[in-house]
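Structure below; questions to follow.
Let's turn to chain A:
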Amino acid sequence: MAFTDNCDIFASFHEDGVNRVINHVRRQRPSLFNYATAAIARDPRRLCEPIQAHPIVGIRNNPLATIVDLLPIPGTDFGLDFCVQLSDLRIDFHPGDEFALPPELNPLPAQRLAIRLRVCIGLACPPNDIVDQLISPPNTRPKDDRQDRETPKPLRPVPFRELRCFCLDAFATGGVRIRTYSGKPYLEPFLSGFEIVDIKPDGLEAALECYVKLILSLVVLPGLRTLLEATELDIIKNKVKVVVTPMPTSATLPNNPAIENDQLKAFAKIEVI
Partner candidate 1 sequence: MAHLTIAANEKTFGKIFEAARDTFAFDESDSGSFGPFTASYDIEAHLEGGSVDLRGDGTVLVDELDIKWDKIDLTLGLNIPQICVGGFCIIPTPFGCALRAPKLCVFSANPDISVKLPLGGITSELSVAGRLVTRYFVDPARPVGMNDWDAQDTSPPLFNRWQIFLDPEFVDIDPIDVADTVGDLLENAVDDAVDNILGFLPGWARKLIKGILGPIIDLIRDILDIPDDIQEWISDLLNVSFGLLDIIVQFVLEYFADKTPITYIEDPFPILEAVANPNGPPPPMLVPVKVPIRDFKVFNTDTEMVIEANVA
Partner candidate 2 sequence: MQAVLNREVFSTRLFDSGALGVLASVIHQFAEPAIYGVVVRRGDIVVHTLSFEVSAASQNLQLDIDLATSIRDRAGREESCTCAPAGTEKHGVMPREMRPTVSPKGYVLFYVSRGEGGLSVQVGTNRSNQPVFDSTTLGKGDLFALSLLAPTKYSMENRLGRARGMIEVSMPEAAFQSLADLEPIAVEATRDAFAPPDVKASSGQGIVFRVVDAARIVIEQTQDPPDDEPRRRRRIVVPKRPAPSGPHR
């Protein structure tokens, strides 16, 4: 049986190769996996986990972390510095034999991939002496609603000495789909399930899972989407002007892309322009 029985071009990625690619992405685009407020981003030594970046990041002045806003302290105009870092991200394609999934996600369904990652969160909690200085005097003047609405004040960072860090192991399941943006098809990973291990109470676990899942779904995984034609490794594009489109699924091609046998497979057809 030939690879191209049901398509013009076939591409497959073994999970070992994908994991190496992810490693390259982590080193060359660290801002996809590291999020921090400005004060921490400016001084990466303060992060919970050191970032092993490729030299090109420094040469081209690419950021090590994506800058996020301060965590507001309600009722004040103060905000806390913090960071979220995703490390040790590994993928396991179906049949899922690289690492064990927690019971909530086990067994790995067909056409799905499993992700194991480590989430480290650091909060810049100030010491007590600094907190005392931040207590504001009583405010006896009535609020001028209109003035407050029109000119929201920026949050002021709370001074801190060091981050309070903790790391959690997390697992996720998901898949890869083909989505078209600006007329071009992309292979885009998506999440279905997410589980953080050993957090109590359950409500806290659920809340944290929600938060991290949102970061993964809205930021990290879309950042990993690749042009379908790029996955054909340019062998066509370098030579011929073509339009690469995914093969429609059918009885002979039930899944495109397909996740099976430890591989991610994509099937495409070409039209010469």
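To be clear about the criterion, contacts are C-beta pairs under 8 Å (C-beta built on N, C-alpha and C of every residue); 3 or more make two chains touch, one makes a residue touch a chain; residues count from 1.
Selection criteria: all candidates are chains of the complex that A comes from, given by their letters.
Since we're looking at a predicted model, the values are computed, not measured.
Every option in 1 or 2 comes from this complex, but the candidate touching chain A is 1.
Those residues of chain A that touch candidate 1 in the complex are listed here as 2-4, 7-14, 16-18, 20-21, 24-25, 28-29, 31, 41, 55-57, 59-63, 66-67, 223-224, 226-227, 230, 232-236, 238-240, 242, 262, 270, 272.
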